[in-house]
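Quick one: structure below, then a few questions.
All protein chains of the complex are present and in place, except for one that has been dropped.
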């Protein structure tokens, strides 16, 4: 392909080189492997593919992955908003430490998070022992999966909402007050709608990440087939059995979910940009 | 009128002190419970048998091989990622062409693909039962269950990091300085080295930092593609899993503690960059 035909000419040099490097690496690293997965799916055929996915164990795994991701992202939606608001609007001792710590789930390897959470919430762990008298078991139940996914998804909502709160104009809140609105009314009717697109974007990003999460979940989940076995783990199991077609079938199902979420994120961003010029 | 007692006006742009204290308390408790507690646990469990236990664990041949493997992978994948990020940012920010939005979406794609699926795609592409895999095997080229496969998997999951930080910064800085350098007669490579790179170096460093943290910590994709062969293809995170599953708790948490220290170092450097160069990174944060 000659990109020159599709681009506005520019005197700046290096377009061919940089475009070439970009497309080569994008193709080799991302597009070709994804094409291999989809190609495998085509070779298997849609009917066969459906038969392979349509088993109770796989449905249980897919719905579990999606359900747990949904619950965790909803928790993160609430606490992410709370954290972002507190970090931007209030001044308190240790604020910067908390602000920096929000990115810990991005920086900490997922396997490390996984074994740490398991150690904490296992029946003989510090939190596990404390919760046992309440009849609450976290580790090796679906609750444990929710917990791991809350950890993983926490930064997404905070980091998408935070800059938007920073750029909110104080005028809006003052105007609302001069028009006789109480503080709670201002928060619900003025602030929250302005934050909604960012909240939705953060929610969708957290959801996309959580649905496919593997490392932090498998240690705490207990991995009981049909109960606490997540979809990515099922792919790993099928691969270990050298059942590549079945692994590909589950992989394609997950890819479809990911693409749907990606489309949703883009749609939210386009919608919000058109309506209020905010992302 | 005059009998209304003058009270202090209620501020209209913040919450009452009690509510504020409550919200701050909730936020701090949430962070302490969900973030600090697991972090402390890593170090506590590693030190369960004292400092000697940690040293003994880290001197295990498997642990040392895993550390070497992880360093090797990061040393290959991170520079490649930086090259890609710089090339992508230059092409996207400095030129106008059609299909740019689609391209950016494709670059972001790895963020929404499960790491396990990423590993799976590589196994399907290069594994023994694909056409390409059979040919590679015949020619004695190993990709899956070997270093090249792990590097590819790492590249996949870290792919957007550098590009995502650089693109908004380069777009915000515009083309005027590069054009000025052009009119002064500077050749292309010189413009890049003396004008573009200095202007974007903090954003580049930021992206490299994040990319490196993820490269060293990646688990799912690497677990699938590496085959987790001890002393050969096992990385630090996959070795953590194997130690843990063998009930070698101190060994698992010692290796995990090294990774956690790396994460803390990453966060520290990242925060320093954000505080010192807030203006230069503003564009990435708005992204």
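Each chain gets a letter, A and B, in the order it is written, and its residues are counted from 1.
The criterion applied here is as follows: a residue touches a chain if its C-beta (ideal position, glycine included) is under 8 Å from a C-beta of that chain, and two chains touch if they have at least 3 such contacts.
Going forward, contacts and distances are computed from a predicted model.
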Query: Looking at UniProt, which of "Nitrogenase molybdenum-iron protein beta chain", "Glucose-6-phosphate isomerase", "cysteine desulfurase" or "ATP-binding cassette domain-containing protein" names the chain that isn't shown?
result: "ATP-binding cassette domain-containing protein"
- line: Across B:50, B:79, B:99 or B:187, the one contacting the chain not displayed is B:187
Field: Residue in contact with the excluded chain [from B:79, B:198 or B:231]
entry: B:198
Query: Of the listed residues B:49, B:62 or B:177, which contacts the missing chain in the full complex?
result: B:177
Chain B, residues in touch with the chain not shown (by the definition above): 176-177, 179-187, 190, 194-195, 198-199
Statement: Residues on chain A facing the left-out chain by the touch rule are 8-9, 11
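To be clear about the criterion, only the chains that are shown with their structure count from here on.
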Field: Separation of mean Cα positions, chain B and chain A [Å, integer]
entry: 15
Query: Within the complex, which stretch of chain A touches chain B?
result: 3, 6-8, 10-15, 17-22, 25-26, 28-34, 36-37, 40, 79, 82-83, 85-87, 89-90, 92, 94, 96, 98-113, 115-117, 119-120, 126-127, 150-151, 154, 163, 170, 173-174, 177, 183, 186, 205, 208-209, 211-215, 219, 231-233, 235-236, 239, 244, 247-248, 251, 254-255, 258-259, 261-262, 265-266, 279
- prompt: In their shared complex, at which residues does chain B touch chain A?
  reply: 12-15, 20, 23-24, 26-28, 30-31, 34-39, 41-42, 45, 80, 83-84, 86-88, 90-92, 94-99, 103, 105-118, 120-125, 127, 129-130, 152, 155-156, 159, 175, 178-179, 182, 187-188, 191-192, 210, 213-214, 216-220, 223-224, 236-238, 240-241, 244, 249, 252-253, 256, 259-260, 263-264, 266-268, 270-271, 285-286
